[in-house]
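First, the structure itself, so that you have it in front of you.
Here the complex is missing one protein chain, while the rest keep their positions.
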Amino acid sequence: MNIVVCIKQVPDTNEVKLDPKTGTLIREGVPSIINPDDKAGLEAALRLKDSIGAKVSVISMGPPQADVALREALAMGADEAILITDRAFGGADTWATSSTLASAVKKLPFDLIITGRQAIDGDTAQVGPQIAEHLHLPNISYAEEIKVEGDSIVVKRQYEDRYHIIKAKMPCLITALAELNEPRYMTPMGIWDAYHEKEVKIWTLEDLDVDRSNIGLKGSPTRVWKSFTKPLKAAGTVVNTDVQDSVEFLMDSLRSKFVL
Amino acid sequence: MTESGDTMNIQDYKGVFVFAQQEDNKLAGVSLELVGKAKELAKDLETEVTAVVLGSEIGDMAKKLGRYGADNVILADDPGLKVYMTEPYAHVLTQIIQEKKPEIVLYGATAIGRDLAPRVSARVHTGLTADCTGLEVDPETKNLRMTRPAFGGNIMATIICPEFRPQMATVRPGVMQRIHPAGESSAKVENYKVELPEESFNVEILDIVKKVSDKMDIQDAKVLVSGGRGMGCPENFQLLEDLAAAFGNGATVSSSRACVDAGWVEKDRQVGQTGKTVRPNLYIACGISGAIQHLAGMEDSDLIIAINKDEYAPIFEVADYGVVGDVTKILPAFTEQVKRAIAEKNES
């Protein structure tokens, strides 16, 4: 069985902080990580590899620095890693990103494609279903559990107040939730081999069969018109006193706002 | 250019469409919120609001949508659409879009909307903006400006889709306001003829399991008593339950992501970027440090109270009133006082 996992390298947004004075993002020193949902997708693929045998290929579209994320995937146990990188891919929205990734996936043998539900820097949850659409494959989003039954995949698909158990014939695409599993750690050997024995293949525009009008900024239907940091709210009143006075303060506050 | 190479004439696209989501033949709350917002946009564009419902035996939903502001309702009624499945829904909705040529299509950013909308956007070759919290019409160009949080809520970005139609967005539930409903619906209703090809049914639903929760949806609560990691242990959530109970009807307990991840509380209680957006009248954050992702889900609450032992916790930056101290000590005393105050109010 061949599994292709799409991952994205993202800044660890838990570490991103706002400068309290300027209200701008402090990105300096913020570590880059494999997007958590994607990492759960990779773990799911590796578990299938462990249990029923599979070749796991990992692809990522991004700048050359995304090499690290792919090496990490190799160090966790992926068999093959491909970095899709080219200046021509820059500035892509989800439409252009998914068309680029779909054209890369097409070059690989696959029975199953796994993407994360969404990336923590963008939170769009669009690229997975859009890749499936470009490849004319069924997709099952929000996977909480995955198992293989013969030539089909059975997924526990999360909704707000319920879940569906969905069966789809492979090839198909699923999008993984971080809740799917607890990703394994890398191993020292895995890391060593990722740098000494294995390679991260580089695919550029020339390697892909994709229309130039469907990639990068030019191939993106959406544009960022402007971006801004949220205006800071005026500071409230904070007290630091004993329990009795604290409760008194809270009661007065509620009364003054007519909540009580 | 579309995928098939035809030139898209933007002027041909008219009207604001809302994908009015239903489950178990009940309209999702966000559908009414979207119709409300669509009405504003339609006014600016001098056009009409059309709600599109897909499902089976959904006839009676048209009236409700009409009362909440839809000028037109398209009902795609077919047994094959009874339960949401990606492909049948994408197939029918794409047909409707290609036939009716709306300039805007809005979806709820729900587990359904966030699956369906990207699929449709790729198929009709247009842009899609996810999880919007703001929508407005550019007065000059008449383009839709779609504002959304990124980087876990650190940055807001306003997105446009100037050269493709329809302009599509998913919108976070709980953000837009539904209008005060009219007594009668005056919406024109169209029963859309559905033809689903066999190959649309490319997945099989083996089972549907509903999670039972006897608790109020946190998005419907007037008062939310919310706990974070600072509660110390799941047992201490009883203190939050007690305080919520003291406030009475309309109050319930919610939590930060940390407690959901730790398995202390159910996922449906989670407020924040990866949970739910809430805007109760009163939000009491207990032992919640206030990660930006959490703030993104609650900062529009009318009144915010924070109790935290760390005086530098970011939650105090959005709180109207803050108390530095131990939640486990303050909460029982606070609960007593609230109980007493409410009892007094009921007597008088």
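Note that the chains are named A and B in the order they appear, and that numbering of residues resets to 1 at the start of each chain.
Here, a contact is a pair of C-beta atoms (placed from the backbone, for glycine too) under 8 Å apart; a residue touches a chain by one contact, two chains touch by 3 or more.
Heads up, the rule we're going with is that contacts and distances are computed from a predicted model.
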"Glucose-1-phosphate adenylyltransferase", "Acyl-CoA dehydrogenase", "NADH-quinone oxidoreductase subunit J" or "Polysulfide reductase" - which is the UniProt name of the missing chain: "Acyl-CoA dehydrogenase"
Chains in view touching the one left out: A
Touch with the omitted chain, as defined above, among A:Lys39, A:Arg71, A:His134 or A:Lys156: A:Arg71
Residues of chain A (touch criterion as defined above) contacting the omitted chain: 68, 71-72, 75, 184-189, 191-196
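Convention: only the chains that are shown with their structure count from here on.
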Contacting residues of chain A [partner chain B, same complex]: 11, 13-14, 16, 18, 25, 93-95, 98, 120-130, 132-134, 138-142, 154, 158-169, 172, 179, 213, 220-230, 232-233, 235-244, 246-247, 249-251, 253-255, 257, 259-260
Chain B to chain A touching residues, read off their complex: 1, 23, 83, 86-87, 90, 110-112, 114-115, 117-119, 121-123, 125-131, 145, 149-164, 202-211, 213, 267-268, 273-274, 281-282, 291-293, 299, 303-307, 311, 316-326, 329-330, 333-334, 337-338, 341-342, 345
